[in-house]
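Here the complex is missing a single protein chain, while all its other protein chains stay put.
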Amino acid sequence: MTATSLRPASRPATAQRRRPASPLRRLRFWARLVTGLLIAVVFLGPVLYVVLISFETPAHFLTHPMTPPSGADLSNFSKAWTGADLATELINTVIYSVVASALSTLLALLIAFPLARKLVRGHRQLYTLLVVGLFLPLAYIPLFIEARMLDLYNNMPGYIILHVGFGPNLPLGVVLLYAFIQAVPKELDEAAWLDGTSYLTYLLRVIVPLTRPALLISFLYGMLQVWNDIIGPVVLFAGTSTNLFPITRGIYYFFGLNESLYTIFAAAVTIASLPLVIVFAGTQRQLIRAAVAGSLKG
Amino acid sequence: MWSGILLALAVYALFGLVPAVANTVVSFTNYALYPGAPVNFTGWSNYTAMFTSERPGFMQALVATVVFVTAVTIAQNVFALAVAHRLVRDTRWNGLLRVLVFLPIVLGVTIVGLVWILFFEPGQGPAASLWGLFGAKSAFFGSDTLAFPLVIGVQVWQNIGFSALVFLGGLNAIDPQIYQAAEIDGVTRWRRLSKITFPMLAPAVTVNVLLAVVGSFTTYNLIYVLTAGQYGTMTLGMLSFTAAFTDSNLGYGAALGTVLFLMTFIVALPLMMYLRHREARLLS
Partner (left out) sequence: MSHPPALSKISASLQRRRRARVGTAGVALLAAAALAAGCGSSGSSGSGSSSSPQTLKIITWVNPPAVKAIQQIDTEFEKANPGVKVDLGTAENVNGPYKTMLQQTVDASSADIVSNVTQMQPLPLKPTSTNVTYWQTYTMHGVFAPLNGQSFLKDYKPGALAAETYQGKTYGVVSGEYQEGVFYNKAIFAQYHLTPPTTYSQFLTVLQTLKSHGVTPMWLGLGAVGPVYLQFLYYNLIDSVWQPTVSGNLSTGLENGSVKWTSPAFTQAMNEEKTLAQYLEPGYQGEAWQGMPGAFADGKAAMLLDGSWDLASVQAANPKTQVGFFPLPGSNTAANNKSELQNDLTFSVLNGSPHKALAMKWLAFFSKPSIYKQYVDITGISSSQNSGTFSSFSAQVLGSWFGKGDYYTNYYPVLSDTDSYWDQPANWPTLQQDVISGSKTPAQVEQMYQSGWTTG
């Protein structure tokens, strides 16, 4: 089955056509236009304002932030780039969120399958134990103490490993995969066993494509959790000679009490957002296609 | 298979369960985080303190949390569904709009928070200018009346993209032939939406509602950036976050975290069971 839009490409010729009255069609067109514009304004507007600010000089921003600047002041961008070491931090953020989330999704799969197939004694209790993880409080201080004991404090691998198990990412993956795996018929399992396929190969070749939506949602959610973690970097990083911070710390470099640095901050925000927007724009169609469920039909 | 199970369980137990259990233990002490700090068991005093004037703010935070969770969950899901419905066709414009809707998520919570702070800057920001057109003045995030609704609004704004994505996936999964049959039968659009589309979206609804509820119970980072919990925006998640900063006794913050966990658990677990049950019923 192909993942296409809802409207079928063509209707069977024999179907009775109900042509909607012309004014109704007009109304629908306008409704689409208005809602589309509304979405664009609501989601783009505030961000555009920040981009505007990044072109203003501090004096202009303090007195008339709403009027466009007379000449574009590009010094904000260079100051932002050099001042906060944004490049390194952006890369760090991407590494932390992608790797940690990928690992936790993988681990979720490794435990969700045996649980969903009831291959383990006490699977029900184990599942409940994992579900509880969705609601657990984020106890950063004990995590900090543990991290120091296990030498996972103030280094990159440590930060990633800690985030694989900390937070709702792993449990969410288990919950989603548990449901999706149950939808996969057990006959496939049996066929694979008879074929002599190894456990891991079976998981990766057969289960993964069939549970793609669950994997994708879990991965995305986990990635966002780590991406948006503002207190983790403060608790788990003490500062070293190489910059290990993710962008949630770096972006605050300009956010002191002094207002006149808002313009540089806005430039930093713009710089930090551009690569992400570009990447998402490029992949959004595949992303949505991959989120399609029910590949079992047809 | 076993190595996979054990590895997953080990990581989960070590970094998910152990800190949470330690947290609960700390909540019964007056543990402080400096070298040589004395640690005493204080029994339930950290919990009873929530209801006395010794620790003001707990009851208000409780009420605020209930309002916050309800408002955010409903608004987020309703708007996300509407947006997903609008953007379901694979046109070029819709592709662009989808990127825009997902933009807040891509930007991350600190940037989103600061974008809105700038936008609602009470002096000369865009919102202030618009407000001024109606002859009104407001402190927005500094106002006792508007701060909380605004925080709810930004929380919804930030998370619509993810929910809409899940709904889009759900909408795309509905077999077009069902729609064709409905069209032939002459079902109106509204009835189609409510009797066919919505029930078939049950799995997506389960995921979205659950994530919204759990997320809004525990969230603090956006509130922290926007108002730091002032002007009536102090939810339990935010209170538990700041309690760790208000004094050296970490026990109270830990107790708040445990209470928050219990609340989330009590609300979300039955909800999850109900939604799963509904899913099974609607899709059988």
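For reference, chains read A and B in written order, and residue numbers begin at 1 within each chain.
Criterion: contacts are C-beta pairs under 8 Å (C-beta built on N, C-alpha and C of every residue); 3 or more make two chains touch, one makes a residue touch a chain.
Values in this document were obtained by computation on a predicted structure and should not be read as measured data.
**Q** Can you list the shown chains that the hidden chain touches?
**A** Touch partners of the hidden chain, whole complex considered, are A, B.
**Q** Out of A:Val51, A:Val235 or A:Ala281, point to the residue that touches the absent chain in the complete complex.
**A** Of all options in A:Val51, A:Val235 or A:Ala281, contact with the hidden chain holds for A:Val235.
**Q** Tell me which residue among A:Leu38, A:Ala72, A:Leu150 or A:Leu188 touches the hidden chain in the full complex.
**A** Missing-chain contact among the listed residues: A:Leu150.
**Q** Against the chain that's been left off, what residues of chain B make contact? List them.
**A** These residues touch the chain not displayed: 1-2, 6, 10, 30, 32-37, 53-56, 121-124, 128, 137-143, 224, 228, 244-245, 247-249.
**Q** Can you list, in ascending order, the chain A residues touching the missing chain?
**A** Counting over the whole complex, chain A touches the hidden chain at residues 58-59, 62-63, 119-121, 140-141, 144, 147-151, 153-154, 186, 189-190, 193-194, 230-231, 234-235, 238-241, 249, 252-261.
Here is the rule we go by: only the chains that are shown with their structure count from here on.
**Q** Compute the distance, rounded to whole Å, between the mean C-alpha positions of chain A and chain B.
**A** From the centre of chain A to the centre of chain B is 15 Å.
**Q** Considering the complex alone, what residue numbers of chain B touch chain A?
**A** Where chain B meets chain A, its residues are 1, 4-5, 7-9, 11-20, 22-23, 26, 33, 82-83, 86-90, 93, 95, 97-111, 114-116, 118-119, 121, 124-126, 129, 157, 162, 165-166, 168-176, 179-180, 183-184, 186, 203, 207, 211, 214, 217-218, 221, 224-225, 240-241, 244, 250, 253-254, 257-258, 260-261, 264-265, 268-269, 272, 276.
**Q** Going by the contact rule at the top, pick out the chain A residues touching chain B in the complex.
**A** The touching residues are 3-8, 11-12, 15-16, 18, 32, 35-36, 39-40, 42-47, 49-50, 53, 63-66, 104, 107-108, 110-111, 113-114, 119-120, 126, 129-143, 145-146, 161-162, 164-168, 170-172, 176, 179, 199, 213, 217, 220-221, 224, 227-231, 247-248, 251-252, 255, 262, 265-266, 269, 272-273, 276-277, 280-281, 284-285, 287-289, 291-294, 297.
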